[in-house]
Structures are given as C-alpha cells and as structure tokens.
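Structure below; questions to follow.
The complex appears here without one of its protein chains, the remainder shown in place.
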Amino acid sequence: MAKLTHFNEQGRAQMVDISRKEESVRVAIALSSIKVNKEIYEEIKNGTNKKGDVLSVAQVAGIMAAKQTSNIIPMCHPISLTGVNISFDYNVDNEADQYEITIQAEVKTKGSTGVEMEALTAVSATALTIYDMCKAVDKNMIIGPTMLMKKTGGKSGDFLR
Amino acid sequence: MAKLTHFNEQGRAQMVDISRKEESVRVAIALSSIKVNKEIYEEIKNGTNKKGDVLSVAQVAGIMAAKQTSNIIPMCHPISLTGVNISFDYNVDNEADQYEITIQAEVKTKGSTGVEMEALTAVSATALTIYDMCKAVDKNMIIGPTMLMKKTGGKSGDFLR
Amino acid sequence: MAKLTHFNEQGRAQMVDISRKEESVRVAIALSSIKVNKEIYEEIKNGTNKKGDVLSVAQVAGIMAAKQTSNIIPMCHPISLTGVNISFDYNVDNEADQYEITIQAEVKTKGSTGVEMEALTAVSATALTIYDMCKAVDKNMIIGPTMLMKKTGGKSGDFLR
Amino acid sequence: MAKLTHFNEQGRAQMVDISRKEESVRVAIALSSIKVNKEIYEEIKNGTNKKGDVLSVAQVAGIMAAKQTSNIIPMCHPISLTGVNISFDYNVDNEADQYEITIQAEVKTKGSTGVEMEALTAVSATALTIYDMCKAVDKNMIIGPTMLMKKTGGKSGDFLR
Amino acid sequence: MAKLTHFNEQGRAQMVDISRKEESVRVAIALSSIKVNKEIYEEIKNGTNKKGDVLSVAQVAGIMAAKQTSNIIPMCHPISLTGVNISFDYNVDNEADQYEITIQAEVKTKGSTGVEMEALTAVSATALTIYDMCKAVDKNMIIGPTMLMKKTGGKSGDFLR
Partner (left out) sequence: MAKLTHFNEQGRAQMVDISRKEESVRVAIALSSIKVNKEIYEEIKNGTNKKGDVLSVAQVAGIMAAKQTSNIIPMCHPISLTGVNISFDYNVDNEADQYEITIQAEVKTKGSTGVEMEALTAVSATALTIYDMCKAVDKNMIIGPTMLMKKTGGKSGDFLR
C-alpha cells in the first residue's frame, strides 16, 4: 500500500526532503467554481465590462494566494512561482435557474517539486473572494467542487483528469 | 435589485466602511468536504489514533488560515477572532466505494462585522491540507462543495441553510 | 523642542504605549501620484473601460497593503481598519507632454491611534503596482510626491494640508 | 487535575472561545538572554554607540515579531497590541570568561486575553536576530533560558516569577 | 506600440510566465527621499550617533519590505534576494530652510527576473518608516519623488537614469 510521505520516523508530520530532486519546469492546472443566483450572475457578468469588477478583484486574490501557498499549507515547500494565470468561464442553465462561474488556474515553476497545491489554492482564494464580494446579496452561494485537472513535469509522471 | 456593496463612487472596489456598526458577538459555521479513495480514507481514519495524523495538521492549517483571512480575501476587514473550532466527520458509502471526510469550522468574534469569510477560509485551508498530505497516494481527490451553514449576530439578521 | 516619541529610556526604538488612549473614529487621507509617458497614460486610461485594468489591480494592492501596514512599518500599532477607499484622477498637460495619475486613499478605523501610516502605505503600494505593471513599456516613471492630506479624530487634533 | 484548554470535544486542537471575556489592560514581561564569546560581546557593546548596531536591529525584530505572534503560534488569538518595549542588559563574569546579553520585553494590550506569548515571542526573535548577526564570528552562542517574568490584568490573576 | 505584458488572453491580469528565462545576477538601484523640517532634520542627524536612531529602524524596515515585495505587489514574482543595501544622504539648503534625507537601495538577486520592484519597495518602506517615527513632531513631511536609478542583468538590457 502506498505510504503517506509527510511523516517522519517518530510518526510525526514533516516537510519531506526534496534536496536531491532535479529542477524542471512544472505546470499544474486546477479548477473550481461557484454557484450563484441569477441576480449575482448578472451583476458579475455585467461587471466584467466595468472597472473594478468582481472577477478582477477575485483574480488578484487568486494570484496572491498562489504565492502564499506555503504559508497556508503547513507541509508545502516554498517555491518561486514563475507564472500564474487565472481564467473564468460561465456555465448557465436558464431553465434550471442555475448559474455557475468556473475558475481555472494555471501555475508554473522551475523547481524541485510540483505546483498542484498552488493551483488549488489559487482557485480556492478566487472563489472565496467572489463569495465575499457578493455575500451581501445572497449567502447561499456554493463553492466547488475543486480539483486538479492536469499536472506536468517532475519524476512522478503527468496527471490528467 | 440589491447592490454589490464593495464598489465606490468611481465604480472601483473598496473595503466598505463599518466604523459606525455596533460591536456584537458574531458566529459563523461553514462546511466543506474532501472525497478520497478507500486507501486514503483508511490511512486517515487509522491515523487519527496516532500522533501527527493528517487531520491534526489540517486542523492547525484551518485555524491559522482563519486568522489570515483578511490577507487572503482583498476586501475583507481585519478582525480579532475570539475563537475557532474545527471538527471532522466521515461520510462513507462502502457499496458505492465513496469515502468523504466532512470539515466543519465554527468561528467567533466580538466585532463590527461577521466572520463568514473566516469560517469559509478555515474549511478551505483544512481541505487543501488534507489534499496536500495525501496527494502522493492519489491526486483524484475532490474538495467541496464548500458553503456557509449558519451565521448569527449583526444587524443583517441570522442565516441558516 | 518636541521629542521623537518612539524611543524608550535606553534610547532605543519602542512601540509607544497607547493602552490608555480613548477609542474614536479616525480618518486619514493621503495622496500620491505617478508620472508616466503618453503611451502608458493612454493604455491605462483606455484600460479603465476593460476588465482587469491596471488601476483595478493597483487598487486591490493598495487596500491589501493598508491592512499590512503594521507589518511593514516597524513601530506602527496593529489596527483593525474599518474602511479603505482608493480613488484615481488624471492630471494631464498635453503641451508639456506630461501625464500624471493621482492616487488618493481614505482610511478609517475605530481605535486608539490614527491611520495616517495606513493611508500613506496604501497610496505607495498603489503607485508601486502601477509602476510594476507598466515597467515593460518604460522604466522612467516617477512616483510621488506622497503626502498626508487630512487627518481627523484623536486627541492630537485634526490636520489639513 | 487542571485540563489543557486548547482541545475541543473531538480531542483536537482549537482556538479557545474568549468572546465573553472582559476587555482590560493587560501587561506581560518576558526575559531571555544570549551567551556570546568575548569578541562578540565587545563588538556588540561598542556597537551600541554607533548607528546600525546589532541590538537596534534585534530590537526592531523583536517588536515586529510580537505583532506576528498569532501567525507563529497556532492557537494564539490575534490581539491589537498597544505597546511593546524591549530593553537590554549585560551580565559579565570576566574571570569565568562568560558574557551574556539579557533581553527583556514588556508588551501591553487592551483586550480579552493576555500577552504572555507576545512577550515570549518578542524576546525569542530578538535573541535569534543577535545570533544571526554575530554567527559569522562564532556559532557557539546559546540562547535562553527564556521565561515569563510577570503578567498582570485578566481574571486568571497576576503572575510574578 | 509596446504592450502591457501583465494581461492574459481574457484581458485579465496575470503573473507573466518566466519559466524559460535564463538565471543571471541582476541588480537594481532605486532612490527616494523625504522632505522634513529643520527640527526633525536635526533630531535625525544627531540620532545617527546614538543607538536606536530613526534611520536604523527605517533601514531595517526597508530591507524587510524588499523581502515582502511579491506579497505587496500583486503581479510580482517571488524572488530569492541575494543582497539588500540601503544608504542615506542629506540634501540641505539652509537658506531656503529645506531639509531632505535621500534614501538609496541596491537590491541583488540571481534569478530569472529583475529586482526593480524590490528596490523601489525598499526605499518606499524606508521613507514611510521615517515619516512614522517623526510624525509626532510634524505631519507635513513629503515623501518622494521615488524612481529607478539603475538596473543591470537580464535580456531586456540595462537601464540608467
């Protein structure tokens, strides 16, 4: 059975040693979403043509959170990210009265460990910021599912959902 | 139509003025979850009887993230949290081979604004940390849905999902 | 002669004791600016009608920096800000080929000490972010002068430039 | 037997609820020290008459660390410190060739919980910074013992070592 | 016309991809200043012969802010700085009763992107700290102009004002 790698000989959590791993370009793409009501959906959609729209604030939050990942996730290695790109899409079913904003983050580094956590943290912070800026209208919004879509680079092999 | 409150007269994002709001005890409860495979589920479940288990690291991450909320969510007011409590539960369907760990965070403050974002940030960071510590075994884990369950205190009224 | 207040009996820097100061609503307004060339000026001006414009990123940076002030300025007291509002204006002299974006930040708190440093930090971070996002076009941009415009609340009296 | 208060009903760590505790002025004084060799002792002692001396950098580190306490100590409540004062003394035994710099931090707040951890964190960061700035000369320096000397304010009563 | 590089295909802000850029030693020098009145000028000038002087605190602030640049400027890449050096000079015109402290920061890295923003952030934080420590005497101090003086290393060529 595969072993959880984050524990030391005393059975306690550790930041695993990656000193001897090769540096390579690594990319990870994560996906999240937020389900909103029609009113919020329209405010956000219309806002994207205006300065200071909800998504542009959320996107800055996502990029900054990616850089903070190793301060948020205890066993995460600090990594010098070389690129973060967040994009949005809409998933609307007017008949079912369902409105969803999807959030994708692509994170890159040139280093000794992958950036899955940075991509997942970026989409999470982006979704949380959308929630924050729209919660005065409706608190029923639902964030996620949040998942890894793709990962390339590194010895453990690529991942594609 | 309700208006998004986070925009100023120039139409740009602002941290809204709460200087004149009354201080009161405010509580928010948020819920998230992470779907894992059977192997991870058993490692985590068994680990909870050992020192340094996955959930105890994830829980520390959640509590510390709650305190960092206003640095992660751009328009969030800095708040002096007076309590954070994270608890876990299991939701297992052996026949369907589905294993889910649910995460609940209860956050309290005595202040001029609510702590919904702190509770949502806490469960998100907790789930992300579980993902991080188990991703060497399987990267298909899915985080969320993440949502607000309850909110009390403050003039805007209580919320109960 | 007035004395610098940030030094203790050993002549060393201290965070001065404000435990006995009254809480009141306090407001500070600071001003900065950035001189840019015509090309950047037009990119920024046009960008304000698009999503993800330079000023909207800069503004988020300013608001988040206001919250980080006590971590950037060593002797600054940590304060729970109750509001931050950043606005922009243009100051153009076409004949002299001079283009300037002015940045104003209004910061509020309900506390025992003023928010001058938070307002000054907010406009500084906003200007630095504009520089960052436009430096690929021209590195000759000049930030400032940066100054306090107004301060109200607290026992030391109001300030108006 | 007294119970550790930082655990919830599931037996997991929590930030304990202080929402109902009274606000009062609270003070804590902590002490640490660093044993250095004669050469470092003289460099530091002489440096205190110059700009940019070791102790003045160490002191800034201590004050800033006090403000970061709740980000360093997981179950610590975030507190708005109202004053931090760090002072130094020398403890020299020429015959025994022993040189010690003692570090005292006095931290104040007006809040619902004490500032013992802030004072202990301040002296620790101060000592670590002295170590950092002198380690090129000698790495044998020893930090501590580090302890709480005094605590006043709050319902649990005063503490005096 | 040169294009602003910080925007993705959706027209939204991104942290640009530098994964394929070569590592090299890069240096940036920035300049700022603060205009003060005669009283503050003399306090600061005299203080530089004492422990815990204003400039030594300001300098620590500048160095620490340089390390925080990527957390303050949203689209800035996190960089492992290899050196930061801040120096001061005086610019006095007794007849015109004008007193100015100039601040220069030299920042170095060995990496894939330049350190202009780190140098500009360092001088800004240094100036803000001087303001903070002297504002009890006079709030009319003016910070800046702040500008890049020199940049070497990297493919985009050197810059010299």
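In order of appearance the chains are A, B, C, D and E, and numbering begins at 1 in each one.
One rule holds for everything that comes next: a contact is a pair of C-beta atoms (placed from the backbone, for glycine too) under 8 Å apart; a residue touches a chain by one contact, two chains touch by 3 or more.
As the structure is a computational prediction, the values presented were derived from the model and not from experiment.
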item: Selected from A:N37, A:S87 or A:S112 as touching the chain missing from the view; value: A:S112
item: Residue among E:F7, E:Y41, E:F88 or E:F159 touching the omitted chain; value: E:F88
item: Interface residues of subunit D (partner: the chain not displayed); value: 1-7, 10-13, 32, 39, 43, 47, 50-52, 54, 57, 60-61, 64-65, 68, 71-76, 116-117, 120-121, 124-125, 127-129, 131-148, 151, 156, 159, 161
item: Subunit B, residues in touch with the chain not shown (by the definition above); value: 48-53, 55-57, 59-61, 64
item: Hidden partner interface residues of subunit E, rising order; value: 25, 55-56, 59-60, 63-64, 66-68, 80-88, 108-110
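FYI, only the chains that are shown with their structure count from here on.
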item: Angular offset of subunit B relative to subunit D [C-alpha, multiple of 5 degrees]; value: 120
item: Intercentroid distance (Cα basis), subunit E paired with subunit D, Å; value: 30
item: Subunit A-subunit B separation of Cα centroids, rounded to whole Å; value: 15
item: Multi-partner residues of subunit C (each touching 2 or more other chains); value: 8, 10, 12-13, 50-52, 55-57, 59-61, 64, 68, 71, 74-75, 80
